[in-house]
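The complex appears here minus one protein chain, its other protein chains still in place.
Order as written gives the chain letters A and B; numbering starts at 1 within each chain.
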């Protein structure tokens, strides 16, 4: 099966998942105890006129399935309406925060791979030697360190104690030297645990592959050790790493929520926490939904990447 | 060469059989002891050792090249798998070290303050010891924001509460949330996963679609959303972590069950008319549960971290509770003023516990021969 057909088929399976995710997000308003209008306005006192207006805007008088479909129609066109709490356009609010999270996420993801992949390979080929033990311990420490705590400690050392960076983000455009300087700490914080996971995974899958018969056969064919490791073992081992990349993306988003809070980074995670504090359900809905869609899309990409690396997957279905 | 080929196969050895039959007495015993099929099976197991480490292969050598010897494979068969795993776990020093840390932290959490149970006017003291020098919630037992000293080894927080006592007692919240949330999630995930894998059909589809949909949300984001809906508090946090936690177990167990249902002994049991409930409970689940146990152990660590993260974001337990994460939430502003001790000690407690859990989990992984990266494969 060609890679394009595989991608299309795989994308088709994402549709019911996305529908389910939207349904779950939609139901937030109803799952919260209390009248939907009260939920929407964060249990503030509202006059009957506003109440009626909100009922009309959110189609609260219609049957549930109609409400869902109407809401879905708006969501697909990125029309989330205004927040009853802040009065600002929800879609715009979310969109303004998105680049910050993407920037932080991409930077951390890249950093964690840049650290984790070579370290994992090194540990695998130096099995049982000091380099292996050291990377094992480093990975264990990295996984066990809660990111919010690591962030606080880094903040204390580099911002409070040494004064090298600011405690809060500078008032500068996202793409600027000041911002890049500031984003180093959050990136390191977020990347640490992920790098540890990648290292362990890379090590274990490299080890597993190194024990396979084709490795022995490749050596028997007289290939250079470098070729055996980098061309054969690494490519086979990377399928395992790519497989969990989906999990990594979810992990990255989870981490971002916390790390953004530590560093007051104005991203999606921070928005989510702020909105919960403000009881701004419409913004919570929009951000959670956007995160879910991004996660599903990322998983889709991961599966396609997997199929490119491993020909067996393409032919499987 | 050709001539030989035509003769081959027509060679008969005379005399050997007769000798063998006179020696049978000895021969039969060994033969009955280890029938041929048995050895073939262990051979195949060993051949599979490279691709799928299992407890059996690990104990007989790690390479396909290890001589396929019947005897060592047989010793494994006679020893029970659980015993073998326990033996392997016990010989793993770092894992035991981790287990010791978990035990000490749990014990400290229990004896930190007396445990009392009041009902109908009577108060029964279940645990009289009080390791913590102060009541964790008592204000102004020392000066506010004081650094570590002899009287207050971990210092005090903004309200003058003793941080040492708070960290000790805080283990009660964090550890019990971790244990409870994982146990309850297992109670949901194992039956659903087993049913999905064993029954199949629309039931499987339905369960796995729900799992897929919930998997669309990152773990912590979903937990945050649930807490946002149901509100803060101990049981609400546990609830949120169970809703997000059972997915992994269900998916993992379903995958294992699917591979076990294919095996001959399940087919045989089915053919013999053994009730499905019995097959599932006796044969399928016990054989499938090992990777789930490993995952669950490791998850105790991530659930404790997640609970602390919720506390840190101000979404977990009520602010002011002596829970490790919630203590860190107050720590940020203290830290910016330079009071490092407010964050360092609760954080170190989380770190220590999660590290220990990971050591235990890794030990279990080795002992039970579970595989990495299986989690996503359940589909």
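Quick note on the criterion: contacts are C-beta pairs under 8 Å (C-beta built on N, C-alpha and C of every residue); 3 or more make two chains touch, one makes a residue touch a chain.
Criterion: contacts and distances are computed from a predicted model.
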For this session: One chain of this complex is missing from the view, so tell me which of "Protein-export membrane protein SecD", "ABC transporter ATP-binding protein", "A-type ATP synthase subunit A" or "Glutamine amidotransferase, class-II" is its UniProt name.
Result: "ABC transporter ATP-binding protein"
For this session: Write out, one label after another, the shown chains that touch the chain missing from the document.
Result: A, B
Exercise. Of A:51, A:166 or A:216, which one is in contact with the hidden chain?
Worked result: A:216
Seminar exercise, completed: Among A:9, A:161 or A:235, contact with the omitted chain is made only by A:235
For this session: Tell me where the left-out chain touches chain A, residue by residue.
Result: 212-214, 216-225, 227, 232, 235-236, 239, 309-312, 315
For this session: Extract the touching residues of chain B with respect to the undisplayed chain.
Result: 1, 3-20, 22-24, 26-28, 30-31, 34, 36, 39-40, 43, 47, 58-63, 65-72, 75
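Note that only the chains that are shown with their structure count from here on.
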Exercise. From the C-alpha centre of chain A to that of chain B, how far is it in Å?
Worked result: 25
Exercise. Chain B touches which residues of chain A in the complex?
Worked result: 16-18, 20-21, 23-24, 28, 31-32, 140-141, 143-146, 148-149, 152-153, 155-156, 160-161, 167, 200-201, 204-205, 208, 211-213, 240, 243-244, 246-247, 249-251, 253-254, 257-258, 261-262, 272-273, 276-277, 284, 288, 291-293, 295-296
Exercise. Which positions of chain B touch chain A when the two form their complex?
Worked result: 50-51, 62-64, 209-210, 212-221, 224-225, 227-229, 301, 305, 308-309, 312-315, 325, 328, 331-332, 335-336, 338, 340, 343-344, 347, 350-351, 354-355, 358-359, 362, 372-373, 375-377
